[in-house]
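A protein chain is absent from this complex, but the other protein chains hold their places.
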Amino acid sequence: MIIVLKKSATEEEIEHVSEKIKSLGLSVHISKGEERTLIGAIGDEAKLAETPLEALPGVEKVMPIVKPYKLVSKEMSDGPTIIDINGVKVGGNKIQVIAGPCSVETQDLLTDCAKKVKESGATLLRGGAFKPRTSPYAFQGLGEEGLKYLKKASEETGLPVVTELMDPRDMDLICEYADVIQIGARNMQNFRLLMEVGKTKKAVLLKRGMASTVKEFLMSAEYIASQGNTNIILCERGMRTFETSVRNILDYSAVPVLKEETHLPVFIDPSHAAGRWDFVPALSKAAVAVGADGLLIEVHSDPENALCDGAQSLKPTKFSTLMGELAKIAEAVGRTI
Amino acid sequence: MIIVLKKSATEEEIEHVSEKIKSLGLSVHISKGEERTLIGAIGDEAKLAETPLEALPGVEKVMPIVKPYKLVSKEMSDGPTIIDINGVKVGGNKIQVIAGPCSVETQDLLTDCAKKVKESGATLLRGGAFKPRTSPYAFQGLGEEGLKYLKKASEETGLPVVTELMDPRDMDLICEYADVIQIGARNMQNFRLLMEVGKTKKAVLLKRGMASTVKEFLMSAEYIASQGNTNIILCERGMRTFETSVRNILDYSAVPVLKEETHLPVFIDPSHAAGRWDFVPALSKAAVAVGADGLLIEVHSDPENALCDGAQSLKPTKFSTLMGELAKIAEAVGRTI
Amino acid sequence: MIIVLKKSATEEEIEHVSEKIKSLGLSVHISKGEERTLIGAIGDEAKLAETPLEALPGVEKVMPIVKPYKLVSKEMSDGPTIIDINGVKVGGNKIQVIAGPCSVETQDLLTDCAKKVKESGATLLRGGAFKPRTSPYAFQGLGEEGLKYLKKASEETGLPVVTELMDPRDMDLICEYADVIQIGARNMQNFRLLMEVGKTKKAVLLKRGMASTVKEFLMSAEYIASQGNTNIILCERGMRTFETSVRNILDYSAVPVLKEETHLPVFIDPSHAAGRWDFVPALSKAAVAVGADGLLIEVHSDPENALCDGAQSLKPTKFSTLMGELAKIAEAVGRTI
Partner (left out) sequence: MIIVLKKSATEEEIEHVSEKIKSLGLSVHISKGEERTLIGAIGDEAKLAETPLEALPGVEKVMPIVKPYKLVSKEMSDGPTIIDINGVKVGGNKIQVIAGPCSVETQDLLTDCAKKVKESGATLLRGGAFKPRTSPYAFQGLGEEGLKYLKKASEETGLPVVTELMDPRDMDLICEYADVIQIGARNMQNFRLLMEVGKTKKAVLLKRGMASTVKEFLMSAEYIASQGNTNIILCERGMRTFETSVRNILDYSAVPVLKEETHLPVFIDPSHAAGRWDFVPALSKAAVAVGADGLLIEVHSDPENALCDGAQSLKPTKFSTLMGELAKIAEAVGRTI
């Protein structure tokens, strides 16, 4: 950690900062330049994380050197993490596609959808049984009944199930039915929930918060990893900005950035970002081209009557066409889908 | 709700949209203008909320007329809500100040701080026992022990206690010790937590998410109200933006906006927004001037050794000076503090 | 235009708003719903644009129906605009690549770079002679000398020249040397400059401002078109957000959005958005996949010694490799490059 002192900093202030650092077990290197004095704190930087050095008299700014995440950082791994979900390998050369309706509604609709997306090449089935909705008056999901429908659709198609956990009290229930536990964007910093899923070995699909930095995203993954579970799939789903032509702006650069920082696989969810089904194909193609390891796409057999997010759901025939187009791009970048 | 059709919309498409609306029990008024055809949906707009009208063929955009929140809207109340917390009246002419350390550390430090902030005019005591931290390796709070310290400090000073709830499983515990339950910014859309605090009659301090709109903020309050609890204090604590000179940018305009939309009291938290104690006085003065009903200010007897957020904590003497300055501004706007 | 009245609006207020609209030559349709009264203003909406209807007593909000741009809107054209720049057709099936250094430095470096990017498949040459720099102490470009170098490099390679105009007083000079006039992101709302380039027939490369909406972007294009010049290439170059891992976040969804709204060609500039050369390949691939009509890529033979933006410039060999990769993706989406 480098501490930059104000031009006006006194010897006494420099001494005070130095003593503070030493009292925490680090050593100090002072460098007096033409413009500013710098103090380098040498040793375990984490010990300084809780100390408000920037509030000490004479301090202008504090610059950390070491990244705050460890277990999820690339340096901790020999190569990319590949997660095996009932035989579906996430993080390898093959791009995996999670498809299905926003929320589970009936057994028939779900099983029908599952069969169709499987035929088109999807390898995992999504569907919400517990839905985080902005309005308390909106449909909140079918709960356990929805989970049962998912299980049945999974049994009929062989597709592993991805579904969202919203409350630590539902943990056992979700684990009974799901193969991948989704943590939604609004819960990316629900630290208790993160710790809870960190205690299992189930794969976790962690969505990036709408206003979270890549660094915070990795720190949330670190929460899960710190409890012993590194089966984490990171999922970019769009940032909140001033633009209103789409719901959120996908941060495609997060893919190469994350590939540089972490060994975990990275997915993109074009459906929630766009908020409109007709933009999903273009955004999905870009996701494959930029290097994503997978996609999360909403598909519904009857979007007009969907109970949730119908506007952004593709019909199965359009999804099928899209998968054909994505296959060509995957090939162009040396991958399969 | 007004549905604007594309210039290219066919009669068939217009008919299809109309039928969809009628099937949900609303009536339809079609208006063909020079540039666009509009369909007005007349009746209970809430019934349309789940229907993806914007995804129907021929539709250009959908414009809601009615606001999605009801119980927290100004129209539902004769006047401003005044919440009585053990005799401290929040929402009236007197501006209430919640003060105390970021996290509870020891009984002595806390009681000492509580006594001092009370002397200076604070009327509620804050302190975190469960702390949401970006890093899993940071101090996470003392848990129940911290709650006991808070209770004791409260008994010695008479100041009611404000403390954060992070997990629905801690609800009973928090209720036993706290007078006001805080929902943190990161949990503003933790809908399960909102519903949980909605089931008590305890006052709730609901912090606005860093990237949440005023409308979403009110919808989160509506979640709480929908369960029967309207003892809600709204608290603006800063927005996430591109600016890096402070941690977050306070949305002062949210105060007049909220005063127009809702009957609930509105507080401002300058400490978390600034991230630096030396900006807290200026930001607090602006909060009183803009019309806030209260402030949430971090005070710590020994900020240099605080286990959390020391950089933004005022020392008790500085807090005392600030309270004197705020009193003058309160008087200038016709209020007390 | 639809005017939504407050629940509390009086008959007198409704009458006042109606009279105001009629006085501007539009007719009025009043619709009294259960929750709100609406006034529809029927006729030429543009006449209302200057009238502060939202400030009239009793008005809750004003919702425009018609889009404010005309000449650049898709409705004004039979098909996509194809701009012919000395034989290079922008906006057609072939994706065009503008390449070259950030700023012109020496004749040799520039000509060398031009030859190499041409060999790799670039069809237009970029280079700044007038540079907008954040610091007054940074290199500001070679001025006319730089333009001469560009001209010579163009003559030797046959590549048309793209260069930036910063000041209306340089208009004649730029026109003498350039084939495409670039308007930088910081000047997207320099309305005088827009009007100036609108008066020629030269092609204009209009970059989107870092915090401009798609609608504002199109309004700036409309400024140029309003003066008679519709040879406009739109260029997305990244948004300003809270994220710091890259300089700006590219709005890839702007490509399908713009394709729906306008007949003008749409380019993407991955170099300025990334701020780092090593992310340029991934971002370029996504640009081709999402449907962009062209790319703007910085290439420099000796990035380490570049006078400007060396960190984001590709070396010619890396550019050559990238062009090969992009060709495969172009083919996958049914285009050439």
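Labels A, B and C are assigned to the chains in the order they are written; within every chain, residues are numbered from 1.
Here is the rule we go by: a contact is a pair of C-beta atoms (placed from the backbone, for glycine too) under 8 Å apart; a residue touches a chain by one contact, two chains touch by 3 or more.
Please read all numbers here as calculations on a predicted model, not as lab measurements.
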Options C:6, C:89, C:240 or C:335, residue touching the unrepresented chain: C:240
Per the touch definition above, residue among B:24, B:76 or B:332 touching the missing chain: B:332
Residue, one of C:121, C:160 or C:303, that touches the chain absent here: C:303
Chain A residues that touch the omitted chain in the full complex: 2, 4, 7, 29, 31, 33-36, 38, 40, 42-45, 63, 65-66, 75, 240-242
Residues of chain C in contact with the chain not shown: 20, 46, 49-52, 54-56, 68, 132-139, 166-169, 186-187, 189-192, 195, 209-211, 216, 219, 222-223, 226-227, 240, 276-277, 303-304, 306-312
Residues belonging to chain B that touch the chain removed from view: 211, 213-215, 239, 241-246, 249-257, 273-274, 278-279, 282-283, 285-291, 325, 328-329, 331-333
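The definition used in the following text is that only the chains that are shown with their structure count from here on.
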Chain B-chain C separation of Cα centroids, rounded to whole Å: 39
Chain centre separation (chain A, chain B; CA means) in Å: 26
Numbers and ranges of chain A residues touching at least 2 other chains: 211
